[in-house]
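A single protein chain has been omitted from the complex, and every remaining protein chain is retained in its original position.
Now for chain A:
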Amino acid sequence: MAELLDLNVNGSVTVGYSDSFATEEFKLLEVDESVLKELLNDGLTIKGDPNDEAVLCTSSTTYAIKYVSTSNTVLLLSPTQHSTLQSDATDCPENEKDCTRPTSAGVVAMVPGLIELVETAPRLDKLKVLLNQRPYTEDLDEEQMLEEDERGRTGLYTMDDLANQVQASYSQIKAALESVQAVEIEGFWRIVDGNFMQGLLDVILLTAVQHDWNIKLLQESEVVQVVRNDGYTPKIIEHCLACYGKEVETNVQEPDTRKWELEESKVCVHYAKQLLRSVPKWRLEDFLNAWKRNIPTGLQPELEMLKGEVLIERIGADSWLRLFSVSSLPTKPAERFSALFKENPKWEWDDLEPYLRGMQAPGQSVEAMLLRYTRKTQISPNVPAMYTPR
């Protein structure tokens, strides 16, 4: 720092208001070294429209902006701003006569406080709102719309658009796009309409049966070639394979052909959801029978696969099953628990656990959230504990 810290022992400076004092407003921002490095190298971004609380984003993290004021007097001295006041030796008080001839240092600002950064959950709910404005459905309509004119772009967002409007870091937005299985089509990030996707998976599974393909080893090029005749674009077919399957290691001899293994549980869940869309509530036995009947041979459905997707409740002698998907719940803990208790006023741990996934609360453990939002009661040691609203 300027003269102040480089001052020799017994050196002295006259401190005065510089001629630019208070002509500009400065903010002090407290950062840690890693954030400082990124700030100086790549820059950071403050995000928020007037209705939002502004946040500051690095490439990976979102921070809340907290203002801390002080009643102390805090003076800032720039290394380039010198007070032009006279600094003759007589300014040095007599009792400091061992001080050398003073120079001057100019105070350019007085600050009332500083800004602290507190890591916070990315505000991703808006991302879902934006993506849901125009889920991807029919390929044909899409192509026409994009060709028409600028209005065809309403409700469509590029990565830049999303980064601009969503209060989250770039990598948090990327991760969220992946978790909602969004796909980039013609430069726009799209959520794929659930029914459309289910329809496409149906076509793929049906085609696999017809051609006697092994759904645990599907050749991408083969699938694309056949299924595109039904009006699907290669891009969306590939996306569907990636959503319901995982890529099988590519053979070195055929590097151009990707192979996919459709995942048993994802395909089974797909069929379960299909049933639940036609009839929202099922008697458990009826559901299990229908589910097994619908699923392609070779796949083994397990009730376990539906954790976080369906709720089962006992009414009299029967168990009933209905759709209740964790992906439809809010990500903020307070809102999540409120939605859960609205659905069901008391929960057993095994039922509750799958619905606590994917909450956005940095630094908060599940245990801490349970303490904060629920009351746990256990009548006796041999019955399961129940969670009720606090």
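Here is the rule we go by: a residue touches a chain if its C-beta (ideal position, glycine included) is under 8 Å from a C-beta of that chain, and two chains touch if they have at least 3 such contacts; residues count from 1.
One rule holds for everything that comes next: contacts and distances are computed from a predicted model.
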Name of the absent chain as recorded in UniProt (options "N(6)-L-threonylcarbamoyladenine synthase", "non-specific serine/threonine protein kinase", "Chromosome transmission fidelity protein 8" or "Ras-related protein Rab-14"): "Chromosome transmission fidelity protein 8"
Listed residues A:I65, A:M159 or A:L284, member touching the removed chain: A:I65
For chain A, residues in touch with the removed chain: 1-5, 7-22, 24-33, 36, 39-40, 42-50, 52, 54, 56, 65, 67-68, 70-80, 83-85, 90-96, 99, 102, 105, 107, 113-115, 163-165
